[in-house]
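Only a single protein chain was left out; the remaining protein chains are all shown in position.
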Amino acid sequence: MPMKIAPEQTFNERVQTGLDDSYMRETVRSAQERLYTNKSKAENDLGHWEEWRTLSEQIRSHTLENLDYYLEQLSDNVVKNGGHIYFAQTPEEANQYVKKVAAEKEAKKIIKSKSMVTEETSMNEALEEIGIEVVESDLGEYILQVDDHDPPSHIVAPALHKNKEQIRDTFERLKGYDKSSKPEELTQFAREQLREEFLEADIGITGCNFAVAESGSVALVTNEGNARLATTIPKTQISVMGMERIVPTWEELDIMVSMLCRSAVGQKLTSYVTGLTGPRGEDDLDGPEEFHLVVLDNGRSNILGTAFQSALHCIRCAACINVCPVYRHVGGHSYGSIYPGPIGAVLTPLLEGYEDHKDLPYASSLCAACTDACPVKIPLHEHLIEHRKIIAEEEKKTSLGEAYAMKGFGLAASSPGLFQMATKTAPYMLSPLTKEGAIEKGPGMMSGWTEIRSFPAPEKERFRDWFKNRSKKGSSS
Amino acid sequence: MKVSLFITCLGDMFYPGVGKDMVELLERHGCEVDFPEEQTCCGQPAFNSGYHSDTKKVAKHMIKTFEEAEAVVTPSGSCAGMLKEYPGLLEEEPKWRKRAEELAGKTYELTQFLYRELGVTDTGAVLHARATYHSSCHMMRLLGEKEAPYKLLENVTGLDLRDLPNRQDCCGFGGTFSVKMTPISEQMVDEKVDHVEETEAEILIGADSGCLMNIGGRMNRRNKKVKVMHIAQVLNHREIQEGGEDYADENRAGTNI
Partner (left out) sequence: MTKGTMYNREAFLNNIAAKLGRERKRSGVTRPIYETQPQWDVMADYSTDQLVDVLKKQCEVIHTDVEETTMEKLPIVIDSVLKKYGAEKAVVWDDPRFSAFGLDSFLVREDVDIWGEAPGRENIRISEQADLGITFADYTLAESGTVVLMNGVGKGQSVSLLPTYYIGLIPLSTIVPRMSQVTRSIHKEAEAGRRVPSCINFISGPSNSADIELDLVVGVHGPIRATYILFDDR
C-alpha cells in the first residue's frame, strides 16, 4: 500500500485529473524543457557520453550480478567502522527497526532529508504513530509535508506539480507566511523555519544515493545542504537504502555520481556530494555519534534473475521522467505510485504486482525517449513491452476481444492468402463510412482513433496490385 | 543492386503512392526492385501489445518471404526496426534466430538505404515549398538513424526546410497507444500539430506512415491546411513548370498522404 497515490481512483480517472490540471501541466512542461536543455548541455560538455553510458551500465550490471558479495562487504565494513546495519526484507521490518532506535534514543523530533525508500515504507507515518515529530527538510518535500502530506509527483523534484503561487498560498494558510510568491522569498522562509528544527532534532534520517562496499560508506548527493545538516548536527544518523544502491569502490562512485548529477539536473556535481563513513571518530566534534544503515529489499530481490533485472540498475536520476511526453501531459500522480514516469511504469508493477497497476505498462507510446535518456542504459521501453507480454500471455489480464483480435492478426499475417483477402476487401467494408477519402467515425477499436482524428480510407488499388500490373506491362519507368 | 521491397501494411493499403515513388527512386539509382508477393506485416501491433507467441508466427513467415532477398528496403523506420527485433523474439529457437539475424542484417529503411548503402545525397528532387520534417521515434532511436533524412532533404531544390521545435518528441501515435490511451495521445498529437504550425510550413514531411497518419488525421480534424507528404514522395518530386507537378507516373499526381 505505501507506494500508492490516490488508489481510490482508476488509472483513467487519475489521468483525467492530471489532464485537467492546467497549472501542473504548464509547470511540468517548462520544467521538462529546461531539464532537457540542461542535460543535453551537460552531455556535450562532458563529451563521449555514449562511452560514459557504457561504463555506467557495465558497473551497474557487474554490481547487481554480485550483489550478495558487495552487500556482505558493505556490512562487514559498516560494522568494522562501529556502525549498525539492518537488513529489512519488508517495509514493516525497516520501520520497526527505525522505531526501535528512536525509542532507545528517546527521540522526540526527527529531521529527514529526501529519501524515496522511506516513502516506499511510509516511515514518517510509522514514526508519527509513536508520537515522534518528523520534519522533512528537502524544500520540495517540506512543501508537500506542509500541504497536508501531498504525495510527491517526481523523484528528484517532488513538488514539481505545484506552481509558486500555490506554494505561497499553502505557506500563508498553514505557516503564517506573509511575503510574495518569489522562489527566493519562499526558500528563505523555509530556511528559517527549518534551521531551528535541525538544531533540535534528536535523529537525522537520510536516504542513500550510493553505498560504497569497500569502505562501508554512504554517499549523499544534494544541492540544498539538508542532508549534510541531518548528518552533522543530530547525535544519531539513520540512512535507509534500497538494496541495489551500492557500488564496489570509490572509483565506481565517481562514475555514478558524475552521471547522476548530469542526468538529473544537468550539473557537473551538485553543491554537495558527501561521503559518510561510520559514526564520528573519537576526537571529532560533530557528525553523528551513532550510525545506522537500513538496507531494504521490499520486492527487489524478486526482480533479480528475471528479464527485468536491469531495472535495478536505476540510479533515480529521473532522466526518463524528464523526457517522457506521457508524463508531461498527465503528471506524476496519474501513475498512482511514488515512482512515476517510465521507470515507475516498469518498477511499480514489479514491486507491487499487476493487479492494481496493469494500466501502467500501456501508459507509453514506446517512443523510447526514456531508453535513450537513461544514463545506465536500462531498456525501459523494452521492459514495458515485456510487462505487456506477461499481462497478455501469462496473467491473461487483457480483454478477450483484444486477445482474439491479436490471434486473428497473427494468423492472418502469417498466411498471405488470408492477409491479402483482408486488405483487398477493407476498402469495400469501410466504404459506407468513407467520405471524401476519410473516415470520421470508425467502429470498434477504430473509434478511439476517429474520436480525435480522421482515418484515411484504404485505396482500392493496393500497392501490390499496381506493382503486379506494372510488371505485367513490363514497364520500368 | 537487387532490392526487395517491404511495403508495410499502411503502405500497401492506404498510401500506395509512397511505394510507387519509392520504386521509381530506387530504380533511378540503379536498383532492380522486386516485390515478394507473400509479404504481410512486420507484426509490430501484436509484438508491442505483448502477444509474442502470435508475433513469432508472423516473424517466421516474413523471414521465409525475404529469405532470398539481397537487401530489404522499407518506407518505414518503425517497420524496419521491428524486423530487427526478430532475433531477440526468436532467441530460444537457435535456427530461426540465425535466419532472423540474416534478415535483420540486410534490412534498411528507405533513406538509410539511399544515403548509407547507395551513397546518395541528392535525388534530384525539386519541390518549392516551406516544409518541416517530423523525425519519427523508432527511426531515430530504435534504428539509430538521425542523419539520412536530413542529408537527403537538404538537397531537394527549392525546399525551405524549417526546424521543427521539440523534434525529439513523439507525435502520440505509438500504435495501439493511439486508441488505448486516446486522451493522452490527443494531447501529444496536438502539441506536435502546434509545433508544426509554429514553423509556418506548408508541408509536413515524415518517414513513417503511422506518424503521418496520426498527425495528418489530427490536422485534418482541426482543419489545418498543412499538406502531409512521405519523404519518398518528396525525394521523387519534380516540377515541370510553376505550380505544376510532374510525377514519373502521371496518373498519380496528388497521391499525397
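For reference, chains read A and B in written order, and residue numbers begin at 1 within each chain.
By our rule, a residue touches a chain if its C-beta (ideal position, glycine included) is under 8 Å from a C-beta of that chain, and two chains touch if they have at least 3 such contacts.
As the structure is a prediction and not an experimental result, all values here were calculated from the model.
K.L.:
Check the whole complex and report which displayed chains the hidden chain contacts.
P.N.:
The undisplayed chain, in the complete complex, is in contact with A.
K.L.:
Which of these, A:269, A:307 or A:445, touches the one chain of the complex that we don't see?
P.N.:
Residue touching the chain left out of view: A:269.
K.L.:
Just to verify: which one of A:194, A:315 or A:452 makes contact with the chain not shown?
P.N.:
A:194
K.L.:
Need a quick check: the contact residues on chain A for the chain that isn't drawn.
P.N.:
Residues 27, 30-31, 34-35, 46-48, 51-52, 54-55, 58-59, 62, 65-72, 75, 78-89, 93, 97, 137-140, 143, 157-160, 163-164, 167, 183-184, 186-188, 190-191, 194-195, 198-199, 212, 214-215, 217, 223-226, 228-229, 231-233, 243, 248-255, 257-258, 265, 267-287, 289-290, 295, 297, 301-302, 304-305 of chain A touch the chain absent from view.
Criterion: only the chains that are shown with their structure count from here on.
K.L.:
Approximately how many whole Å separate the CA-defined centres of chain A and chain B?
P.N.:
Centre-to-centre distance between chain A and chain B: 33 Å.
K.L.:
Please output the residues of chain B touching chain A within their complex, sorted ascending.
P.N.:
For chain B paired with chain A, touching residues are 5, 7, 9, 11-16, 18-20, 23-24, 27, 35, 37-41, 43, 45-55, 57-58, 60-61, 65, 137-138, 141-142, 166, 168-170, 172-175, 177-189, 191, 213-214, 216-218, 220-221, 248, 257.
K.L.:
Would you tell me which residues of chain A are touching chain B in their complex?
P.N.:
15-16, 19, 33, 323, 325-326, 329-330, 362-369, 371-372, 385, 387-393, 398, 402-403, 406-407, 409-416, 419, 423, 426-427, 438, 440, 445-449, 451-459, 461-464, 466-468, 476-477
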